[in-house]
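This report concerns only the one structure given below.
Of the protein chains in this complex, one is absent; all others appear in place.
On to subunit A.
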């Protein structure tokens, strides 16, 4: 037997408690439990046993083990008795088809090395316990992968599930300043490869979206779990994508070096050759700043012919780059 307080001894005690309470048909009193399980019998005092037993019960319940309390009549006194509901304990018998198990394998692997990776593997092992034919997966040439590099992922997931208000420090996109925000979180959302949390901002009393990578430090619970409702009509993707109205396309004419500007050429309405070195392309853009940035990144390979405001925006960017890189750093 392991040392009394080692993790191994504790695992042994917890497992014995599960076995005893699952096996019994009738609820067992604390005294009966103490007599049956050696580690409890060895407790130096009734108080020490009580403390350990209370903690152990909590730990089993945290694992989702349905430990129930029922009144048992013992002589004249009614006493609390304990057992684990066998039917509630066991995973229902569900027969998964071969192809269903294969996709479940992919679903579990999606979390490989991410926050829920351990839980997913464990879940899959439970579902495949009786599926002994083949444990490896048939080849599916495509798989999703979810990454949770943001340390706050778990805290927000748990807060949404518990419906518990939280506070956290949030950095704006263009600044180092952080502000403390208070939120009733509604959903954790993956949108175009980034994680966000949606919810009701308690200080602004309005729905807001926060990007998890801009949250620094701890996420603190500031209210009681279950203290608010998530609006039934909340569509997180709509909130995250925002009410971005799409601007009308504006035309531009660019001179592009032959063999360069592949991405611009791909979007062009027309491409005409000027000479062996350059083409002239017509291309539409919706956002002048973004487009000017794209063009500037091409350096001398692309020149804006029209319009003038786009040309000005590109020249301003190139001058700023030059000024920043001339002379000593």
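As a working rule, contacts are C-beta pairs under 8 Å (C-beta built on N, C-alpha and C of every residue); 3 or more make two chains touch, one makes a residue touch a chain; residues count from 1.
Everything that follows uses one rule, which is that contacts and distances are computed from a predicted model.
A single chain of the complex does not appear, and UniProt lists its protein name as "Proteasome accessory factor C", one of "Proteasome accessory factor C", "Peptide ABC transporter permease", "Isoquinoline 1-oxidoreductase, alpha subunit" or "Hydrogenase-4 component E".
Note that of A:166, A:188, A:268 or A:281, the residue touching the chain absent from this view is A:188. Mapped onto subunit A, the interface with the missing chain covers residues 1, 7-8, 10-12, 14-16, 18-20, 22-24, 36, 38, 59, 62-65, 88-92, 94, 96-97, 99-104, 106-113, 116-117, 119-130, 132, 135, 139-147, 149, 157, 160-161, 173-176, 187-194, 213-214, 236-237, 260-263, 266, 293-294, 296-301, 303, 311, 315-326, 329.
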